[in-house]
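Note that one protein chain is taken out, while the other chains of the complex remain in position.
Showing subunit A:
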């Protein structure tokens, strides 16, 4: 009996799963996806090139310092950067006294405790302090931003699909929904019901096309670069996104350097191992 039925078990179980799938295909077809403006009119990030791309890529300290200036003068009004300490800025070419001055003069102070009363207080920052954020807590941040929460910027360049190019595209990508076209198609013609609610802003680089953040870069020359670089909107956006990449991945240059040395070592070692393999198997057909 068992000898006869045992070979049938597997095909019967297989048939059961196949029938369950067939049933799913016939009885529960998935509804066709609705046309969504956020799918048809979403734009991929602009093609922006950075010095740190590729296996030999390095950060451009001049660019990172310009980018830091944009962060300090524009972004830091709403966005914190809680994982970066002032002393870390020495890595992008600021001197010790410059870092000290930057910490001391930062717009918000570091939370502390009044040594006499024990009450919460603030004090001037030191190079060893993490960069203090603009808001005391999430509730304060939401209260100041129409209930939206400006994300912390420490890891932003690694936490978004498209990375720094996405960030640069987003901050320069605000448009007018009424006149917006993609591939010759007009948004308002295809989706007459599309609207941007009050307090939001149309931006085709943002996933659902409407973002809470108002355009941060309003005009060319919004910051004045010390090195004489012309501060166009795209220049500022590229610089600040490069700086954000450094903030997210400060060990990138070290990683590339180490990687090249490790690869050189491994290639030589593997060639030697290949020689040993050929030598040992010499004359042994296999």
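Please note the rule applied: a residue touches a chain if its C-beta (ideal position, glycine included) is under 8 Å from a C-beta of that chain, and two chains touch if they have at least 3 such contacts; residues count from 1.
Operating definition for what follows: contacts and distances are computed from a predicted model.
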item	value
Chain not present in the shown complex, as UniProt names it (candidates "Disulfide bond formation protein DsbD", "Cytochrome b", "MppA protein" or "RNA polymerase sigma-70 factor, ECF subfamily")	"Cytochrome b"
Touch criterion as defined above, residue of A:7, A:115 or A:197 at the omitted chain	A:7
Contact set of subunit A toward the excluded chain (per top definition)	7, 10-11, 13-15, 17-33, 55, 83, 151, 154-155, 158-161, 163, 207, 248, 250-251, 254-256, 258-260, 262-263, 266-267, 269-270, 273-274, 276-277, 279-281, 284-286
